[in-house]
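As structure tokens, the structure follows; a few thoughts come after it.
Complex shown without one protein chain; remaining protein chains in place.
Presenting chain A:
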Amino acid sequence: MLQSAVRHVTVARNSIGFRKTCSLPALIQIPRILFHATARVAHGSGKDLKNAPRINLHWIGKKGEEFTTDGIVGESILEAAHRHEVELEGACEGVCACSTCHVILEEPVFESLEDPSEEEEDMLDQAFGLTPTSRLGCQVELSQDMNGLKIKLPSATRNFYIDGHVPKPH
């Protein structure tokens, strides 16, 4: 089978070090771990974040898995998530018109932030698994004092997995 054959290619080129030059178009989708994410231009913000200081972000994923990425001071939580391919949607492309970038913060941080706007509150009302410390990722800008920020992604399965069904990890 070709698919498995191609899998083999990934392995092969990994071991012989073709990471940079190998140009198999159909393969671009799989090797997320092989390609380093390149910094995405902050959507719509027009900010130059190249030389901005970096902080650490601690994520708690949809299945409870924890991981750490960096965050650039001045970008939004959504932008940081997309730079690191964290599973956070952004259907409206970060303009506070959907609730797909819903994240849950810890209470002290949530309290320290400026209150969400009316527009954000309205969109939060449509978010699944709304909590008292929910925010939209596109509306929270990272600042220097947020180093070590804990960001929890709401469980994606909350509304649909009923009667004890547990999705298999892939």
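Heads up, the rule we're going with is that a contact is a pair of C-beta atoms (placed from the backbone, for glycine too) under 8 Å apart; a residue touches a chain by one contact, two chains touch by 3 or more; residues count from 1.
Just so we're on the same page, contacts and distances are computed from a predicted model.
Of the names listed as "NADPH:adrenodoxin oxidoreductase, mitochondrial", "Dynactin subunit 4", "Exosome complex component RRP40" or "Elongin-C", the one that matches the UniProt record for the absent chain is "NADPH:adrenodoxin oxidoreductase, mitochondrial". Among A:Asp70, A:Glu107, A:Glu121 or A:Asp145, the one in contact with the hidden chain is A:Glu121.
For the options A:Ala52, A:Val73 or A:Ala97, the residue in contact with the chain missing from this view is A:Ala97.
Residues touching the missing chain, restricted to chain A, are 1-9, 12-13, 16, 18, 21-30, 89-93, 95, 97-100, 118-119, 121-123, 125-126, 128, 130, 156-161, 165, 167-168, 170 (touch as defined at the top).
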